[in-house]
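Every protein chain except one is present and positioned as in the full complex.
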Amino acid sequence: MDNIELLESYNSYLQEQKANGKKIIAYLTHDNVPIELFEAAGFVPLPLIFAGKDELMDASHSYLPPSTCSYAQSCIGYFSSTPRTHEFLDLADYILLSNHCVSNICVSEILSNNFNRKRLDFYVSYTRNSNALKYYKLELKHLQKEIEGITKERIPDHRIKEEIIRHNNFKTIVEQVSKLNIPGSEKLDIYQKAILYGPAIQAEIEEIISSYKSNTKNTNSTHPKNVIFTGCSIFINDYLMDLIEDAGGNIVLFDTWIGRNYYSQTFSEEVIASLNDPIDLLTKRFENNVYGDHCVPDSLDNKIVFLENYVNEYHKKYGDKIGVINHIIKFCDHFSLFQSYFKEKLQERGVQVLNLERDYSRSIKGQLSTRIEAFMEMI
Amino acid sequence: MSIFTEDIVNFRSVLQLAYNFLAGRDYLKKKKFQERKKLISVALPFSDLVFASGAVPVFPIRMEQFKVHSYLTALNSATNLIGWNLTTKLLSFVRKFDVLKILDTVLDDVIHTINDKYNELYDLGIDHGISSDFCYGITGLTGMFVSKGKNLDANINFTIRCSAWNKYSETLKQFVPRQIWVDIPPRNIDNALELLTDNVSQAISDLEEITGNIVSDNSLNKQFRIGNQIKRFYKTILYEFSASDFYPCNPATFSEILALLGLSYQDYNSDNQRYLESFSYLVKEMRERINKGIGMDVSDMPRILLTPVFGGWEPESHEILYELGARTIYADWEILNLLEEISVSKNSNPVEEYAKFLLNATTRGIGYDQEALTDSYIETAKALNVDGLVFNQVFGCHSISNCYSLLRRKIRNKLEIPTTVINFNKIGDNVEQVKTRLGAFMEMF
Partner (left out) sequence: MSELKCIGIDIGSLATKIVLMSNGDMVDWRLNRSTYDFKRVGRDLFDDILTKNNLSRSEVYVMSTGYGRNTIDFADDRITEISAHARGVQFFYPEARSVIDIGGQDSKAILISRKNGNVIDFQMNDKCAAGTGRFLEVMAHALEIPIDEIGSLALESNKPASISSTCTVFAESEVISLFAQGSLKKDIAAGIHKSIAKRVASMAKRIGVEPLLVFTGGVAKNIAVKKYLEKELDFEIFQPEYPQLTGAIGAALIAKDKNAN
């Protein structure tokens, strides 16, 4: 069901920011985007984490062939379809072009060229070797210069560092959500909201956590089939979460960018203290992002090992052997290509996996439901 | 010597290239087991470092068993016996064929043989679990590794902007445990070249470890010199002959030669010197034929650039265009700036020169974004003086195929030549649709 309330309040939030003279940078989901840099310069990041629909995908076809990832298609649809699905997208001043995947490049470029949004560039190497880290630093410095060129003001190092610390603290708080004994859908709502607003809603998240902590009801027990969710993130207003819970499933871990890949990217206080240059800190984070799906050659194996360990730990702790749903948005370069390899490797380790490939069309809902229910019956 | 025999002999280089492609399996077996050479897979034309290391670059389809046309076998036997000179044996064989059609027939058969194998390997890739939503190229390549990957000693992978390509490369370790990576920075900013040079050095060290050979500046420069000569010959064919009003053969055959060059250029048929000689012969023979007036007047046939084809295309396309009165040019490697020469001089650092080549291809050819890539299309189309452009949109390709809308706009604004798009999924999948589209396209002339 559409989360109208969240989007309306987000619309008001962005309107307010805009009225205060802030510039907005929209970007396609990406776990290596240095949003701290934007915030240090006084910009508002607008992550495009909204689920697609048939109409949005259709609206992209004059720009992209239909064999493009459904999320990328929908991102074009947000801007090209009328009336706008999300009016606040009109408030975006800039589009960050990045190369998380090649569709990210194409879509950002199309949005910039066709919908009059100025473009900022941020490219990331495909490995994380020592030269790739140096290159990441170069890109960060370039992006900083580009932003400074817009504001005509230097971004002081201490401001960037303050933002890094602010986000770091916020993520540490969001991480606590993963440990709460609440249904997956409620965790997901919090993660989505956290990524949308960032530390601006820290107090609210803290309050939510504390209210959940005081409520001792074990909500997991109503969903006997606990699963891990990995692959592509579930975006705002996607019906997928409903299908999983209707089938009796409960997601205990979101091993996706909206989830673990977001809140686990933190630094210890020692690391923060040891690196004076904020650019070094951001680079360190890229270096530590061993599960990020952008990079080769080990991210896939790292993910497999992590999931195997998590399943085993969970088994030890709760006695349940949980399965893994690998969510693949159709035509996704990162998750679709290696789905068989991923499943095979995890199954060799005794972990049951459902490769759930789908686009955002309504017609596929019935079949998706069958797959999910059959998986729940299987585990 | 009769004109009849000259016709055949003067195109021996093409047949030799075809034979070397199809008979790769035996050749590679010899290299691996008798000469104890290391086989290293390459895809896209990135074979320089492997040659310089003394290993054998292999575009993996060449490890397959192909049905070699009987004419090619006879030609090779004759060559082995008494070299490429005209032989009685060869002549007696040749007379069995319709003379004017022989090159067309044999080449057509070669291209079909390769494509049948490609389809077979594509199916194998699907059986292995690659989603049918992925591009033909990556799926076919996966099938090649499923089939014969175990014979390889290593892979060399280059990161490019296509994320599916990079992820595909990551999965190759399931077939070939030893992987060598050259991470190419996406943009040429600040000291990116220095970083890439270091990455190339690291790849060279890996190759040294695998082969046990030392890769010296001399060995690199030697390879670059050979590579540069090949590139010059390749460009001669593209710019001089394909632009000419008189072709040394039927234009459909000419396109087939270009297709064969595109395929074989990826690993130079695993022997740089032999490939250089074949290329050199090819240019010589084409020129001689043109000078002697052997061939076909194509002045009234529009020049059509059909691209990109390296990720898979419908090989009937050039025949369809020929029947519709056009000639087809394939020039992918030129568009992607992979035919740029690598500077060789006494004072230069060859590792850095190679890095420059890679970075240039990334930023100007393959393109870090669609603007750069489409600019390269426009520049090449202009330089080749083509009359029209057919864009081959490969199903499941999210990199190049996605740039068509931008390319079409640029073609309208900058070149004002007719353009159309054809869709490709698998060889033979929608020939009828291709015919209809190309028919309508040719009506624009």
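Miscellaneous remarks
A and B are the chain letters, set down in written order, and residue numbers restart from 1 in every chain.
Methods note: a residue touches a chain if its C-beta (ideal position, glycine included) is under 8 Å from a C-beta of that chain, and two chains touch if they have at least 3 such contacts.
Values in this document were obtained by computation on a predicted structure and should not be read as measured data.
From the options B:G24, B:G129 or B:G388, the residue with contact to the chain not on display is B:G129. With the whole complex as reference, residues 119, 123, 126-127, 129, 132-133, 425-433 of subunit B touch the missing chain. Contact between subunit A and the unshown chain involves residues 330, 340, 347, 352, 357, 359, 361, 363-364, 366-367, 369-371, 373-374, 377-378.
Keep in mind that, in the parts below, only the chains that are shown with their structure count from here on.
Between subunit A and subunit B, the centres computed from C-alpha atoms are 39 Å apart. Interface residues of subunit B, counted against subunit A in their complex, comprise 128-131, 133-134, 138, 157, 159, 161-164, 166-171, 173-174, 179, 181, 183, 185-187, 189-192, 195-196, 198-199, 202, 368-371, 393, 395-399, 401-406.
On subunit A, the positions that touch subunit B within their shared complex are 62-65, 67-69, 72, 97, 99-103, 105-106, 109-110, 113, 121, 123-127, 129, 131-132, 134-135, 138-139, 141-142, 294, 296-300, 330-331, 333-334, 336-341, 344, 357.
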